[in-house]
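Only one protein chain is missing; all other protein chains are in place.
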Amino acid sequence: MKTFLHASDLGQLDLALQEAAEIKKDRYAFEHLGKHKTALLIFFNNSLRTRLSTQKAARNLGLDVVVLDVNQGAWKLETERGVIMDGDKSEHLLEAIPVMAQYCDLIGVRSFAGLTDRAADYSENVLTQFILHSGRPVFSMESATAHPLQAFADLITIEEHKRQARPKVVLTWAPHPRALPQAVPNSFAEWMRAADVDLVVTHPEGYELDPLFVGDARVEYDQRKAFENADFIYAKNWSCPGVTRPEDYGKVISKDADWTVDSEKMSLTNDAAFMHCLPVRRNVIVTDDVIESPRSLVIPEAANREISATVVMKRLLESL
Amino acid sequence: MKTFLHASDLGQLDLALQEAAEIKKDRYAFEHLGKHKTALLIFFNNSLRTRLSTQKAARNLGLDVVVLDVNQGAWKLETERGVIMDGDKSEHLLEAIPVMAQYCDLIGVRSFAGLTDRAADYSENVLTQFILHSGRPVFSMESATAHPLQAFADLITIEEHKRQARPKVVLTWAPHPRALPQAVPNSFAEWMRAADVDLVVTHPEGYELDPLFVGDARVEYDQRKAFENADFIYAKNWSCPGVTRPEDYGKVISKDADWTVDSEKMSLTNDAAFMHCLPVRRNVIVTDDVIESPRSLVIPEAANREISATVVMKRLLESL
Partner (left out) sequence: MKTFLHASDLGQLDLALQEAAEIKKDRYAFEHLGKHKTALLIFFNNSLRTRLSTQKAARNLGLDVVVLDVNQGAWKLETERGVIMDGDKSEHLLEAIPVMAQYCDLIGVRSFAGLTDRAADYSENVLTQFILHSGRPVFSMESATAHPLQAFADLITIEEHKRQARPKVVLTWAPHPRALPQAVPNSFAEWMRAADVDLVVTHPEGYELDPLFVGDARVEYDQRKAFENADFIYAKNWSCPGVTRPEDYGKVISKDADWTVDSEKMSLTNDAAFMHCLPVRRNVIVTDDVIESPRSLVIPEAANREISATVVMKRLLESL
């Protein structure tokens, strides 16, 4: 594996899940793999969970870690060839990326969607440039359209907590005051489809996810109906993916508080576990009682971010 | 020891001082203790000495270190339950703290007093939340009311330089243009009371320290009188603790330049050593000649920050 962006990059998911379980039992079992090797983690956007869990995962593997924040400084990279660079961009990514690659063996990149230009976001422009020009294995630490380390951690969590072979998993939109990327629901849908679960997606009309990720998963516009008999409720807000109305791409087209996940709706489920990738706005996405209930998995999910990142970097190291 | 905030957390101080002396002779003597363990150092406020010395101490113990700065970004944590989080706070500390704890074994927290709400500051709200919700050993890297790593380093320094069994130690207020927290004088008073020294505190009226820290230590409002026969002069500015006049809490109620420590005042002492935790404003807190004199211990004090932090994290590791 030279790149980590999609579920398919991991190959057979059941084997990846086995590997995750082994690593969770002995996190330092593969510490020899990273000896004398360096992971460079590049953040174009803020990060808490990803920053901490990926550093920890790298150290599990014996890797040196260098964290580079490029969001705080004014470092703007030119991306077009042929431009006379006499403006505010002082470096071209055709130099910057190969240079950064000289000092490391693996590269993780966080670069969020701009949410104004659908085609640009869905081309995964920044991540793709790193893949093309670094000559190093590259993994997404949440890029414009996907957050595969989160989705893999979610899958590990579902595997650990499922009570039947093929659980019903509901991905539900929930309201939020600001426009958020589609990366988390995109990857969650993609990974659930790749795994052996019964996936239902529920959201207000207009919030249809991109078919590239959601495929032919069942969509149910009635949230309560979707919740019936569910084993896992995965809540998340996302902005309009612009699938049905391209002009709405990246916009907040609903703040309907009726979509908040509460205990009344949870009572419709099969005693479902509650999941969310965090950070979460309480009493907007989900009520206090649901997120604090014994069926809430938000902390174990976050903890599994260390495990998913360890598996992924292990695979990338094995490819060197 | 699961928490480090007060002198009493260390147990018998003479044993802690012995341990400090051992570690100073061989800083890496306990390097095995931190193997495959991670210290997370969280800074809600700026730091120079603490940032560097605590990282060095962690490495002495073989710990991996992850530094998290939350002061520069706009990460605001909700602390109240029941709030509809549709404003500027995107995460609740009831999630943020347990999540951060997943990726580490020890947590150090720096979070200064706000100096506007005495009750809030003296409740040590942020540190307490980490203690309650992280499930990890937590130590103060200067919190709202205390700076115990500094006070322990000061005690080590006094132990190393004292010329008699029970030295006279004077904590003196000195002027400063801005309002500073009471954390350093609070902890210094507390630790000196716990140790075997003759403590005198001197400051203008209105600057009385909280009895929780200063206890029944002798207070002398005449600085020159306090200096007589002193073995150690510990200078520090602090803002009004609001003990006698709560409405003045956190304010600068005096900038009296007559309280600056100079060589004329030092001549009243028993050839006292001069101490200050740094950073220090020269010719405001203390004159150039005093801080540069052979009796100035400011650099050895700073050096002992590595030692105090090593002892403290060693104790926390032993508690795991």
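Order of writing sets the labels: A and B. Residues in every chain begin at 1.
Throughout what follows, contacts are C-beta pairs under 8 Å (C-beta built on N, C-alpha and C of every residue); 3 or more make two chains touch, one makes a residue touch a chain.
Worth saying up front: this structure is predicted, and the values here are computed from it rather than measured.
Novice: Just one of B:162, B:281 or B:295 touches the chain that is missing; which is it?
Specialist: Residue touching the absent chain, from the options given: B:281.
Novice: Decide which residue listed in B:52, B:132 or B:320 touches the omitted chain of the complex.
Specialist: Among B:52, B:132 or B:320, only B:52 touches the chain that is not shown.
Novice: List the chain B residues touching the unshown chain?
Specialist: 27-28, 46, 48-49, 51-53, 55-56, 59, 72, 177, 278-284, 288, 291-292, 298-299, 302-303, 305-306
Novice: Against the chain that's been left off, what residues of chain A make contact? List them.
Specialist: 36, 38, 40, 64, 66, 68, 72-73, 75, 78, 81-87, 90-92, 94-96, 98-100, 102-104
Convention: only the chains that are shown with their structure count from here on.
Novice: Need the CA-centroid distance for the pair chain A / chain B, whole Å please.
Specialist: Computed from C-alpha means, the inter-chain centre distance equals 40 Å.
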